[in-house]
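Accompanying notes for the structure given below.
Missing here: one protein chain of the complex. Every other protein chain is in place.
And now, subunit A:
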Amino acid sequence: MPLEVNGKTYETDEEGYLANLNDWNEDLAKAMAEADGTTLDENHWEVINFLREYYEEYQIAPAVRVLTKAIGKKLGPDKGNSKYLYELFPYGPAKQACKYAGLPKPTGCV
């Protein structure tokens, strides 16, 4: 099911994850979030931007402890935990945040 944003069409997989990482832009992330009834604020963006940076370096989304540690450093220690991340991304930080960041869905026993 392709995604249409700003008059352009983007290819996605069955669950709406972007097929090509390079297609990603901020408007796409906003559109994906809106479709889920979420408005992205600056805290969401900290997570999304970190995911994209990490992916660029390691070709995989960060493990939960890597993510919580990084977010704790950026947003304060009270936010460096998965409870906070689940408040931001109720469908799970690994899956929902990866989707908005244009990354593939994590696979496996997770």
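The criterion applied here is as follows: a residue touches a chain if its C-beta (ideal position, glycine included) is under 8 Å from a C-beta of that chain, and two chains touch if they have at least 3 such contacts; residues count from 1.
Basically, contacts and distances are computed from a predicted model.
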item	value
Which of "Peptidoglycan glycosyltransferase MrdB", "ATP-binding cassette domain-containing protein", "Glycerol kinase" or "Reductase" matches, in UniProt, the chain that is not displayed	"Reductase"
Options A:Val5, A:Leu40 or A:Val64, residue touching the unrepresented chain	A:Val64
On subunit A, residues whose C-beta touches the chain left out of the figure	14-15, 57-60, 62-66, 69, 82, 86, 94-95, 106-110
